[in-house]
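Of the protein chains in this complex, all but one are displayed in their positions.
After this line comes subunit A, so read on.
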Amino acid sequence: MTQEPAIAFEDVAFGIGDLSAAFSFERAAGSVTAILGPSGAGKSTLLNLAAGFLTPSAGRIGLNGKDVTRLAPSERGVSMVFQDNNLFAHLDIRTNIGLGLDPALRLDRTAWSQVDHALDRVGLGGFGKRMPATLSGGEQQRVALARAFVRRRPVLLLDEPFDGLGPGLAADMLDLMLEIRAEVGATVLMVTHDPDEASAAADQILFIARGRIAADAPAAGFFDRADLPDLLAYLGNGAKRRGGATI
């Protein structure tokens, strides 16, 4: 079986002038890729292009062998987890997860039991009737992962999902994400600004600078490289540059 790349960006271009971005890369099914780079470099742009929130001005985006360049976000087979506001604050936890199964919430009993199972899976069994505001930040992200879990889409896009959770909690969440990814068999693109998180979770690194892919390399030993001026500048200000979230 010839291995079709799970994610393929072919000369994808977006925007013009100083804010332009152009990406070309491929990812094998089941891989986990961390996307790093300075604020405003285009990390989130890349993710939003993959998700379909932005439409490229040129190029082609393929997901699992299908050209999705012109497809709506919901038709692309992707799940997405953001840093904040993953849950509709006025809907309870079960409903938030249930929407992942059917956007009009027409769910039968088996579907609802799937929802409850997903809650159990992320360690929040019995939380279904609670409102998002009554949960901690980490618990809310677990719910978001639970929704990705029930959706079982082949591509999982994460936009700094564990930022602001504190190191211990972030590490736990990372493990949970990797387990869920393995169970679903999804290919992961994960924007992060934490080199440790990238080393721990990813097999590949995409380093983005000024709207271009400055490096596309295996994660092992990546942060010890001295041949990338952009990387040195990025790490130089302290290996863990907090804040400056990409929006």
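Things worth noting here:
The criterion applied here is as follows: a contact is a pair of C-beta atoms (placed from the backbone, for glycine too) under 8 Å apart; a residue touches a chain by one contact, two chains touch by 3 or more; residues count from 1.
Convention: contacts and distances are computed from a predicted model.
Per the UniProt record, the chain missing from the shown structure is "Thiamine transport system permease protein ThiP", taken from the list "Thiamine transport system permease protein ThiP", "Na(+)-translocating NADH-quinone reductase subunit C", "ABC transporter domain-containing protein" or "Chemotaxis protein CheA". Interface note: of A:I16, A:A72 or A:A133, the residue touching the hidden chain in the full complex is A:A72. Within the complete assembly, A:L105 is the residue of A:L19, A:L105 or A:L232 that touches the hidden chain.
Mapped onto subunit A, contacts with the missing chain fall at residues 48, 51-54, 72-75, 78-80, 82, 84-86, 88, 90-91, 95, 99-100, 103-105.
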